[in-house]
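All protein chains of the complex are present and in place, except for one that has been dropped.
Chain naming follows the written order as A, B and C, and within any one chain the residues start at number 1.
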Amino acid sequence: MKFLVNPNKFNEIADYMFKPVLFLSIILFTLGLLFSFYLSPDDYQQGSTVRIMYVHVPSAWLALLTYAIMTFYSIAALAFRIPFGFIFNTAVAPIGAVFTLICIISGSLWGKPMWGTWWVWDARLTSVAILFVIYLIIIFMNLSFENRNVREKVVAIFILVGSVNLPIVKFSVDWWNTLHQPATISKLSKPSIDPSMLTPLIIMTFAFMMIGIAIAILRIKTEIITRKTNLS
Amino acid sequence: MSLRFQRLLFIMLTLVIILSAVLLILFNTRENVSYFYTPSEIDKSDIIINKIIRIGGFVENNSFNKISSSSFKFKITDEKASIPVTFKGILPDLFREGQGAVIEGVFIDKNIFNATNVFAKHDENYMPASIKEDLKDTGYWNKKYK
Amino acid sequence: MIIVKNLSVERLNKKIFENINLSLVSGDITILKGKNGSGKTTLLKTILNIIEPSIGSIYWKGKLLKKNLYDFYSNVTYIADKTSSLRKLTVKENINIWKRFFLANIDNTQIETALKTLKLDKYLNQKIGALSLGETKKLEFLRLIIENKKVWILDEPLSNLDEDSIELMKQTFEDHCAKEGSIIFSSHQNPGIYVTKEIEL
Partner (left out) sequence: MKIMKFINKIIFFYYREYKLNLSGFQDILTNIIFFFISIFIFIFSIGPDKETISLIGVGIIWTLLLLSSTLSLRKFYQDDFENGNLLIIHLNGFSLGLIAILKTFSHFLFVQVPFLLSIPIACILLNIPIDKLIYLFASFGIGSLTLSCLGSISSSMNLMNQRNFLLGSVIVMIFSVPIIIFSVGIINMEENFNSLINILFGILLIVFAINPWASGLCLKLSLENN
C-alpha cells in the first residue's frame, strides 16, 4: 500500500490503474443509468421522481467521503510529515466540491416536486451548503498563497478545522428535526430500501467513485509533475 | 516538569475542554435546532398569535377537505395532539392523508393555523409501487410505513 | 555556548546552505559574510529555532537547543533587518514599552546617555514616522542595552549607518565582548570591525 503515501510509487501504480478504472467507471455508469432509468421500479410514494436519488445519494456520500479522506491525509501530512498528503489535498478538493455541487443541485431538483420547495434552511441542507463553501475556500486558498510551503500546511490546518462540519452533516438528521429524511442506509440496521432499488443505488455509487478516482489520478499526477518542475 | 510533560498536559486539557464542550452542545441542542415543532410540543395556552412558526407531523386521516381548487383544510397530527390548518396555494405532489408534512405559517386564533407554505416530508423507506399493491392485496400492508 | 553542527537547510527542495559548523563562546564576535540571497538571515533564524534545519543540530550550553529553548531565549537579543519600533508612537513611548516589556532594571540616565551618544535625544517626543531610516535603525540598537542579554544576534546591523555610527557600533561590540558577551552578525560588505571568527556562506 506504499503508493498511498509515496509520490513515485503512486505514479507507477497510477499508470497501470488509470485505464482500467476509467473503463470500469464507463461500464458502471452505463449499467447504473440503465438500471436507474429502466430496470428499477417506481417508489410507492414518490413515483418516478425517486430516480433522482440514484444521483443525489452517491454524490452526497462521495462529497463526505472525499472530505473525510482529505482530513486523514491532512493529519498524516502534518503529524507524520508525509508530503503526499499535501499533494492529495490540493488535487482532490475540486472533485469534492463538484460532488457537493451535484448533490445540492440534484437535491433541490428532487425537493421541488416532493417537498414543494427548492430549498429550506434546515440543519441538513444548511450544513451541506457550509460544506460546499468550505470546499470553495480550500480551492481559493490553494490559488492565493505565493509560498507553497506555507500554503499547503495552512490548507491542511484549515481542512482539519473545517472537519468539525462532517459529523454535523452526517448526524444532523438524527439529532434534530429536519425536513430532510433520516439516513436510509446505515450500518447498524437493515436498510429500509427494497433490493430492487438498492442495486442501482450501489452501482451508481461505485460508478461515481470510479470516475472520482480516475479524475483524482489525473489531477494528482499533474500536481506531482508541477511540483517536480517547480512551477508552483 | 519537562517540556514534553507540559505539552502532554496541554493536549489533554484541550481534549477535555473539547469533549466537555461537545457534550454540552449535544445535551442542549436536541430541542433547539428543530426546523419545526410537533403538534404535541405546542402548548395550547401559550400560543402567540401571528408569530411565524413551523409545525411538523402527519396529515390526519379523513381530515382533508378541499374547499376550492386552491384552498384546503386539513389537520396535522402526531397521534397525541392535532391542529387544524387552512392553506391557500399549491400543494406538493407528495401531499396526501397519512403523509408527513411540515407547514409554515401563523396561528390566526387559538384553534386555527393558517399555513403560508406546505412542505411534504417523506421518510427513509423506499419500496417499489408494485410491492405495495401486493402487500395490500395480501393484507400485510402495514400502515406504520407511513 | 552555542555550537552548530553540520547544519543544512532546505526549502522547497532547494538547498540554501550546507554543512555549516560554528561554535560561539563568550567573548566571540562572529561575522557571517555572503552575497545577497546566500542564506545569512536563514542561518540566523535557524539558530533562533524559527526555521527547522533539514540536517544537523544546534546546542545551547551543552544541551540540544530545542530542549533548552526558553533558557536560550532569555539569553539572546535578536535584531532583525527591519525596524520593529511602533511607527504610531513617539521615541519615548517606544523606549518605555521596551523597558517594561523586557522587565529591564535600568535607570533613565543610562538610557539618556545612550540616546545622546546615538544623537537621538532631540527626537525624544517625536513620532517614529518622522525619523529617517538610519535613525530608526540606531534606535533599534537601544534594545541591546535595554534587554541586557549575553548573546546578540544581529541581522545586517551596519547597513544604512553613517561612518560615525559604525565607529560607535565597533566600540559597543568590543565593550560587550569585554563583558563576556558574544555576538553573531551578518554583513554583505566588509565592515572593518574586529572579529574573532569569519564564516563565508
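One rule holds for everything that comes next: a residue touches a chain if its C-beta (ideal position, glycine included) is under 8 Å from a C-beta of that chain, and two chains touch if they have at least 3 such contacts.
All values derive from a computational prediction rather than experimental measurement.
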| item | value |
| --- | --- |
| Omitted chain - touching chains that are shown | A, B, C |
| Options B:8, B:25, B:67 or B:90, residue touching the unrepresented chain | B:25 |
| Absent-chain contact - pick from A:9, A:112, A:153 or A:170 | A:153 |
| Chain C, residues in touch with the chain not shown (by the definition above) | 11, 45, 48, 50-52, 70, 73-74, 76, 78, 80, 82-89, 93, 97, 100-103 |
| Sites on chain A contacted by the missing partner chain, in the whole complex | 78, 126, 130, 133-134, 137, 140-141, 143-147, 149-151, 153-154, 157-158, 160-161, 164 |
| Interface residues of chain B (partner: the chain not displayed) | 10, 14, 17-18, 20-25, 27-29, 31-33 |
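Everything below uses one rule, namely that only the chains that are shown with their structure count from here on.
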| item | value |
| --- | --- |
| Leading chain pair when contacts are tallied as C-beta pairs | A-B |
| Where chain A and chain C are represented by their mean Cα positions, the distance between them in whole Å | 51 |
| CA centroid of chain B to CA centroid of chain C, Å | 67 |
| For chain C, residues contacting two or more additional chains | none |
| Residues on chain A engaged by chain C in the complex (per definition of touch) | 148-149, 230 |
| Touching residues on chain B, where the partner in the complex is chain A | 26, 29-30, 33-38, 56, 90-95, 99, 102, 117-132 |
| Chain A-facing residues of chain C, complex | 11-13 |
